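A short write-up of the structure that comes next.
The complex appears here without one of its protein chains, the remainder shown in place.
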Amino acid sequence: MSTWLALIGAALISASGLLALCVRRTGPRFADRVAAAAVGAGAVSALAASVLALAGGGDSLSLDGGFPGGVLCLGLDALSALFLLPVAALTAACATYALAYFPAAAHPREAPRLRVSFGLASGGMIIVLLARHSLVFLAGWEIMAVSAFFAVTTEDRDAEVRDAGFLYLVSARASTLCLLALFALHWVATGSFDLVPIGAGAVSPAIQSALFALALTGFGLKAGLVPLHYWLPPAHAAAPTHVSALLSGVLIKVGIYGIVRVASLLPDAPPWWGESLLALGVVSAVLGVAFALAQHDVKRLLAYHSVENIGIIAIGLGAALIARATGHWQTAALALAGALLHVVNHALFKGLLFLGAGAVIQRTGTRSLDALGGIAKAMPATALCFVVGAVSIVGLPPLNGFVSEFLVYSGLLRVAVAADGGLWLLAGFATPALALVGGLALACFAKVVGSVFLGSPRHSSMTGGAEAPAPMLAPMAGLAAACTAIGIAPFALAPALSAASAVALGKPEAQLVAPLGAISLVALLTLALCALLALALRTRLRRAPLEAGLTWDCGYAAPSPHMQYSASSFAEPLVRTFSFALLPRVRAPQLAAVFPGRGAFHSEVVDPVLDRLLVPAARAFANAAGWLRLLQRGSVHAYLLYVWLALFALLAVTGMTE
Amino acid sequence: MTLSDVAFAVVIPLLFPPLMLGVITRTKARIAGRRGPPLFQPYYDLLRLLRKGVVRSRTTSWVFLAGPVVGLVTACLAAAIVPLGANGALLSFPGDLIAFAYLLGLGRFFTIAAALDTGSAFEGMGASREAAFSCLAEPAAFFALLVLVKLSGAYSIGSMLGPDLPDLWARGAPSLGLATVSLFVVLLAENCRMPFDDPTTHLELTMIHEVMVLDHSGPPFALILYGSAIKLFAYGLLLARLATPFHVGGPALGAAVALGELLVIAILIGVVESVMARLRLLRVPSLLVGASLLSAFGVLLLVG
Amino acid sequence: MGETLDLVLVGVLLLNFLMLGTSRLRAAIQFAAMQGVLLGAALFIAHGQTGGRILLLSIVTVLLKGIVIPTILLRATRNISVRREIEPFVGFTASLVLGALATGLSLVFSRSLPLLDEHVGELVVPASFATVLTGFLVLTTRRKAITQVVGYLTLENGIFVFGLTLVEAIPFLVEIGVLLDLFVAVLVMGIIMDHIHREFSSLSTEHLTSLRE
Partner (left out) sequence: MALWLVLAPLGFAAFAFAIPGARVRPWLLPAAGATQLVLVALELGTRGSGAGEPWIGLDPIGRLVTAYLAVLFFLCAAYAPGYLALRAERPNRIFCSVMLVFFAMMNLIASAQHLGLMWVAVEATTLASGPLLYFNRNPRSIEATWKYLLIGSVGIALALLGTFFVAYAALRGGIASSMLLSDVFASAPRLSRPWLHSGFVLALVGYGTKMGLAPMHTWKPDAYGEAPGLVGALLAGGLTSCAFVAILRFFQICAAAADSEFARSLLLFLGLFSMAVAGAFMVRQSDYKRMLAYSSVEHMGILVLGIAIGGAGSFGALLHLLNNGFSKGVLFLSAGNIHRAFGSKRTSEVSGALSVLPASGALFLAGFFAITGTPPFGTFVSEFTILSAMLHAERWGVAAAFLFLLVLVFVGMGSTVLAVVQGEPSARSGTTPYRDSWLGVTPIAVLLGLVLVLGLWIPAPFVALLREAAATLEAPR
């Protein structure tokens, strides 16, 4: 039942764009609504399936009919359902948002195409989550990856978008090929396409480790674990914002799902799996947030934060895998629940943040933090939603980010307490690293909130303006509400998390034990006390003489918006501190005389993997390949010579004995 | 915990903290050869501010007022997590050390946001510095807390600093010692004391915390001052308990001893502020990284 | 019989060298033609006793390789009143040296292969290889399209020589098919050469290098 419901959801969502194409002639607005309605209906169906499965009603089904891989199995268990939840919710939110953000009336050429690819990408994700058969998994995976490529390159007339799309496509392909190897090896080792847990001892440890390494690479590429994150920032910057939200919110999570699923299939996990995942997670989290801090483009910044959050999730998963390898099931359940909850949470708040940023971008036409400012006055609701998202993503109480980070921390601390030797060092350094990440994220989002919404507009075109339209506000409000709800009542999700962890660990008794009530109390106290105090202050201020004046600028009487501290200046101390990793490229004017002339300061931080490694390597390879071309300069004589040389060479290496 | 204990644990953290500020000011005055203001001057200041009117910049929004409110509330909640002496804390659950750090983080987030809301270059500068330095202080604190977690096997601040604390010192004195020093540095940094920040300076360019709240006035400003005092109280309590792991008598006596230690810490801070100059801002990160390394070394010592 | 055959094959080898050494286009074509005639003769000498089938085949070979195809090529040179010289990439002396090397190599290679007893002392297999290699040299070192056709012809001649050992194995139809294919190939190449000349007013393959990387 639940699997069928989810399949129906996938079908509806996938078909949404095509349905809209069919009714295109009745007018762009109607087509928009048809697509959104189809997605909404599909999402409801998928959500229902998810809730059903989380409540213990998961099931599976088999399709037989001469497919290349034999009988195709699909199923929905708690683990899949937990991932299905944010996929369905965010898809619906983004589709609603698109009604106002990317209407067909304003984008007659792009919108119909985007709707098709958007629906297919989301439908592909659901198929991946449902797949219990490796070929189905790969098919869903690739549908998702390729449709996402088309969604990213919606505005393909822009060269930057094309480049980013191509980078994404190539990375997606590399990831698919890793998975191809993974599932081929799985097939060779088990003789089956079915994704069911392997019996202990059925497959040699070396093969299992190879499977895990392939999964880590292939899924890590999709999830954006450093150093495989390089495609993420350009792709997120290039895509229409609601697509970025979907990409960042759920698509990269499907990579996480893959790692969890594959790890759950392999019976004998040595500790190094978890250790490597943990180490990768720490590196991703720290570098992700450090690079985010140095960005000037709000969408690139949010994309780097996805790298950071994937790192946090990976830290949780790594801790869970370590605990699983050492038999600490309680700890494993705790860390895993943290990671899984962070998956859900990140989908909610990252979706919210992207949608909020999109509203600002649509209103102002710029993504540059240094050009924005003071938008809270024109768009107070958007600003409020964005602040909720920011507080969530930084992991602060009373919102949901705190809950999942709390669980990850708890798992990590338990691993640290139980560990000794090298593992203690690893866990011992991971915890403060996580704290550093938290601090940096705080700085970063203070910077974003401050430079986008607070202060006064840095550009005259941004004064005035209006709040985002309802179809855009409603999804944001919904997501913000969800963030708050999980922050206040995390215990409501505990059974679901327990069930999902039990599936992922293959250990039904691995239940989540965490002081979720206390967290709830802290959250409620924070909210209540703030409300009380705010109320008191308000009453007091009503009575007090309230004077409005200029911002105090130490006596300077005519402050202008350009005198505000910019986002780049705000981040400068931290960028300088981390310059050993960020390697900022700075062009500063030389100030020679007492009255120097005009000067311009410019600084940028480029991606270390993409711009310092991959691009130069690709260029070098292309140049080398260019030299190779000299062999093919049109001379038929040379070509004939090659034939003969091949003949002689092959004859020479062939055995000629009787 | 009885109801009276709870009332006790609520009232003391609410009433005591401004006194620490008074003690610090008095200590500094004495060392400088002055008499200084009365010990209760901070209380008078708060009351005076609460009565005053408010001037608000036209560029600000609701965020500007959220800063003081959230800052005070989070400081109070954080203080509730720290036990007064060997007594249990008001709020205690496994993992509450994370809540402690993150609650203070929430306060910081809104303080910074409120500073940025004014659109002033000076307040932006202060916010930027605050964000950067607290970021770097975070790992140092966590290394130190991790040492405690590892040694005690407990996950709440209340139990870590509970009756078993002397035993922990016996097992891991070097690590705990390093952690204590490092926590003291964190305390100075987080509460904007010398050598990180000079609370008494009049030059906005060199300020950190003070410049962030330049535009606040009246009751909101009182909330800010009060909040920072409570924050100092919470950190001081943590440090005091860690540095003096003795088990003294009943709850009342224990609390009294703890408050006494807090005053000692206040004096200590006063001494530090009197004998040290403020660091160059560019050097501040080095000091914080040094503190991190110190407590990281404490973690290293626990290998095996 | 073996000696007569060897004698003919010596002639074939000699023609290889002449072809490599000559500087004149028409001469090269004529040498290839002579080779074709010798091949027809060789076929008859080697297997003539087996019946009319071989006789017919020999006649067809002489006709095609010795007369028809060379005529096509000669007509091509006549129609295209181009410079008659062969323009080699590798000089004539060097070509001869390479030819000698190739012949030596052929001898070595055929020694290394286990020949049938009746072929051990004979020239058939080495001569075949040597002619194939000569064809290769002409193909790769001569500039003009037409000389390349001559090289291809020589290559086919070499293969034909090897076929002398297998007359029983190769059905008549296939032999005829092979010859027919050769004829059509040269015919088509001739047509293409005609078009090349019309397009470029030259038969040098230097003009044929616009398609490149």
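Chains here go by letter, A, B and C, matching the order in which they are written, and residues are numbered from 1 within each.
The working rule: contacts are C-beta pairs under 8 Å (C-beta built on N, C-alpha and C of every residue); 3 or more make two chains touch, one makes a residue touch a chain.
Computed from a predicted structure; not experimentally measured.
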Touch partners, limited to displayed chains, of the chain removed from view: A, C
Absent-chain contact - pick from A:Ser45, A:Thr153 or A:Thr551: A:Thr153
Residues of chain C in contact with the chain not shown: 112-116, 132, 139, 145, 148, 152, 155-156, 158-159, 162-163, 165-166, 168-171, 173-174, 177-178, 180-181, 184-185, 188-189, 192-193, 195-196, 199-200, 205, 207-211, 213
Missing-chain contacts mapped onto chain A: 65-68, 109, 135, 138-139, 141-143, 146, 153, 156-157, 159, 162, 165-166, 169-170, 173-174, 176-178, 180-181, 183-185, 187-188, 618, 621-622, 625-626, 628-629, 632, 634, 636, 638-640, 642-643, 645-647, 650-651, 653-658
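Basically, only the chains that are shown with their structure count from here on.
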Chain contact topology (line, ring, star, complete or other): line
Identity of the chain that, by mean CA position, is farthest from chain C: B
Gap in Å, rounded to a whole number, between the CA centres of chain C and chain A: 68
Distance between the centres, which are taken as Cα means, of chain C and chain B, whole angstrom: 98
Whole-Å separation of chain centres (CA-atom averages), chain A against chain B: 35
Shared interface positions of chain B, touching two or more other chains: none
Interface hub residues of chain C, defined as touching at least two other chains: none
Residues on chain B engaged by chain A in the complex (per definition of touch): 50, 52-61, 63, 65-66, 68-70, 72-74, 76-77, 91, 93-96, 98-99, 101-103, 105-106, 108-109, 112-113, 116-125, 127-129, 131-132, 134-143, 146, 149-150, 153, 155, 204, 214-215, 218-220, 223, 281, 285, 292, 296, 299-300, 302-304
In the complex with chain B, residue positions of chain A that touch it: 373-374, 376-377, 380, 383, 387, 390-391, 394-397, 402, 405-406, 409-410, 413-414, 416-417, 420-421, 424-425, 428-429, 431-436, 438-440, 442-443, 445-447, 449-451, 453-456, 514-515, 518-519, 521-522, 525-526, 529-530, 533-534, 537, 540-541, 544-554, 559, 561, 563-565, 569-574, 577
Residue ranges of chain C in contact with chain A within the complex: 89, 112-114, 136, 139-141, 143, 148, 205, 208-213
